[in-house]
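Okay, so here's the structure we're looking at.
A single protein chain has been omitted from the complex, and every remaining protein chain is retained in its original position.
The block that comes next holds chain A.
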Amino acid sequence: MNKIGRIILYALLLLHLVITGYPFVWMTISAFKDNKEYFANPWGLPSEWKFSNFVDAWNQGISGYLFNSLYITVFSVAGLLLVATLIGYYLSVRPFRGSKVLLGAFFLGMLIPVHSTLIPLFTMANATGTYDTFWSLFLPYIAFNLPIAVFLSYTFFQSIPKDLEEAAVVDGCGIYQTFFKVYFPLAKPILATVTILSFFNIMNDFVFPLVMVSKESLKTLPLGLMMFKGNFSANYSLISAALVITTAPIIILYTFLQKYIQKGVVAGSVKG
């Protein structure tokens, strides 16, 4: 490629880099200013790098929301992995008439907008007393991530030669032991993919906490941030600090795992 062509391509790459990256740079710089300086000097570097916004944001609720998010996400992902591999395994080693139809139904599940289920889920939660409990987030998170997780684990178990199960049976393993001792440990790569995918889906979900939860101890970060913003609506630099605190863990995780994260998100991109 000639020189001019290269320069144009670089210019495009850099332009998009600035458009994508600069808002985060600006957000981070703003978080180190006090609110007066945020308004007086929106562009420049802070005259003095202050750390107090981070401390305040952390103490005014963000730490709690972060904890809620982690705890709900970890349990939901763990539940999802177990439930999805169980059925994926069974459909793969004990296919029956109708098992393909079942897989197809799960597959169709990816097309279902969550909004089409929200009103009944809300009335069901109220009727069963699960509104504002762990379950009202945990179960929907498993359900809406099941299609892709079942699909990925089924495909994976299909790729394992059938001899393996026969060998396990010869060694005296029943169907349960074969799964827990042989197949589940083998499924590590697919467990990693499903974890990455569903982790971000669940961690970032906004709509279920919005509808299903009202007590502080269940508000996850996305909803918590909105509450935080409502409480401190005029304090822009404090809000920026809250945004930095919630973004930083994800960015750090991403820096170390980017290859896997990109691969995982693409592998599951059927869900988007």
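Keep in mind that, in the parts below, a contact is a pair of C-beta atoms (placed from the backbone, for glycine too) under 8 Å apart; a residue touches a chain by one contact, two chains touch by 3 or more; residues count from 1.
Simple rule for what comes next: contacts and distances are computed from a predicted model.
Its UniProt record calls the unshown chain "ABC transporter permease protein YurN", which is the correct pick from "Peptide/nickel transport system ATP-binding protein", "ABC transporter permease protein YurN", "Cytochrome C" or "Multisubunit potassium/proton antiporter PhaC subunit". From the options A:70, A:139 or A:160, the residue with contact to the unseen chain in the full assembly is A:139.
Listed residues A:26, A:51 or A:67: the one in touch with the omitted chain is A:26. The chain not shown here is touched by just one of A:123, A:217 or A:231, and that residue is A:123.
Counting over the whole complex, chain A has residues 1, 6, 9-10, 12-13, 16-17, 19-21, 23-24, 26-27, 30, 38-39, 42-43, 82-84, 86-87, 89-91, 94, 105-106, 109, 111-124, 139-140, 142-144, 146, 150, 166, 169, 175-176, 179, 200, 203-204, 206-207, 210-211, 221-223, 225-226, 229, 236, 239-240, 243, 246-247, 250-251, 254, 258, 261-262, 265-266, 269-270, 272 touching the chain that is not drawn.
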